[in-house]
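What you see is the complex with one protein chain gone and the rest in place.
After this line comes subunit A, so read on.
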Amino acid sequence: MATAFSAPKLAAQPFNTISPTSQHKPLISPTAASPFLGSTRKLLRLSSSSQLNLRRRSSGSVFAVSDIVKEKKSTSIPSLLITKEEGLELYEDMVLGRAFEDMCAQMYYRGKMFGFVHLYNGQEAISTGFIKLLKQQDSVVSTYRDHVHALSKGVPARAVMSELFGKTTGCCRGQGGSMHMFSSEHNLIGGFAFIGEGIPVATGAAFSSKYRREVLKEADCDHVTLAFFGDGTCNNGQFFECLNMAALWKLPIVFVVENNLWAIGMSHLRATSDPQIYKKGPAFGMPGVHVDGMDVLKVREVAKEAIARARRGEGPTLVECETYRFRGHSLADPDELRDPTEKAHYAARDPITALKKYLIENNLSGEAELKAIDKKIDELLEDAVEFADESPLPPRSQLLENVFADPKGFGIGPDGRYRCEDPKFTEGTAHV
């Protein structure tokens, strides 16, 4: 859709926080039509601004999608971006993400989970917009802000909640925690605590997919990998190294930047020489796209093209999603540095409210149905918390399990036997 690549109404420009007092121009005038570009009026208007589109395109953005827009325009009007089922699926996923994170905060303050917990409130559109387009065999690599990526990928809420509580029924048996969500069944390859260290792993997963297709001759292997990371990571060496390698070997990967403008307390604009991250894609030979990350439908359209590109074997794409986190960096962050005006501005662009409005306005759903979904999610979470509460804590014997895939890696003990063969080994009484 053209919407993704044009710069409608400065909505795509990052919020300027350098001099908050000089902020006279609201990015979205409150009286304007819904910024949600699902409405047909907007669609028609923007396809006429194809001039703007072309200018932006010269920086190397993905090109194919705007052509699709032009074609669509010639067919029936008005065409909606999603069907009812898709709309409800997206809504449910975003509500699940939001409610789950709110529940996490509650549980944290009640002392059920500890450590660093990073919540995803406000960014749901990106997770839902991208991950709901994937197959089960496609891989997702995330950062420490990974609860919602896990949920979108299909990891049951129960498993994620138990993992947060540190119980043995968690998706990683309680050994990973908030920042290390893994699921081999759903191909969620983490969950990484250090920023940037997941990107090479995602590149490796994409390499695997290409290897399978070309060396192992599994002709139908077109698995795509999505790497999610933030604006702070885009100043890290691993990011650039992987952009280079992915473009060099045309790996089936999409690099998704969740630019929420803040790396804990460091504003993106204070940390980056050129804050427009999408521009860094063409420097490495891949398209760089900027999209409004508070609008799930826009994100979804961009995601469709980027993922399709990767599946066709044309290589990686860099997608910068402008978004915002409603809460602090983590539950330990007092969040004093961010301007309340900025927060209010983005709160007005809440992706869930926007989608709800879109669904109702376009008669895809009604209040009652959406409320029913809300209720269903609430019950699901109650159940998840209950399940996590009742699950057992890991016993001491679990400590030494899973350190090595081949437990002979613990070596040969003084008695001459492999330590792992010692029956007392996993009871925690064996000497390592």
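Just so it is clear, contacts are C-beta pairs under 8 Å (C-beta built on N, C-alpha and C of every residue); 3 or more make two chains touch, one makes a residue touch a chain; residues count from 1.
Following the convention adopted for this analysis, contacts and distances are computed from a predicted model.
J.: I want to check something: the complex is missing a chain, and I'd like its UniProt protein name from "dolichyl-diphosphooligosaccharide--protein glycotransferase", "PTHB1 protein", "Guanine nucleotide-binding protein subunit beta-like protein 1" or "pyruvate dehydrogenase (acetyl-transferring)".
T.: "pyruvate dehydrogenase (acetyl-transferring)"
J.: Pick from A:G122, A:G190 or A:G293: which residue touches the chain that isn't shown?
T.: Missing-chain contact among the listed residues: A:G190.
J.: Looking at the full complex, which residue from A:G111, A:P334 or A:G416 touches the chain that isn't shown here?
T.: Checking each option in A:G111, A:P334 or A:G416, the one touching the absent chain turns out to be A:G416.
J.: Please identify which residue in A:Q175, A:N235 or A:Q276 touches the non-displayed chain.
T.: Considering the complete complex, A:Q175 is the one touching the chain left out.
J.: Using the touch definition from the top, which of A:N121, A:S152 or A:T203 touches the missing chain?
T.: Of the listed residues, the one touching the omitted chain is A:T203.
J.: In the complete complex, the non-displayed chain touches which residues of subunit A?
T.: 139, 141, 170-177, 180, 182-184, 189-194, 197, 199-212, 214-216, 237-238, 241-242, 244-245, 248, 401-406, 408-419, 421
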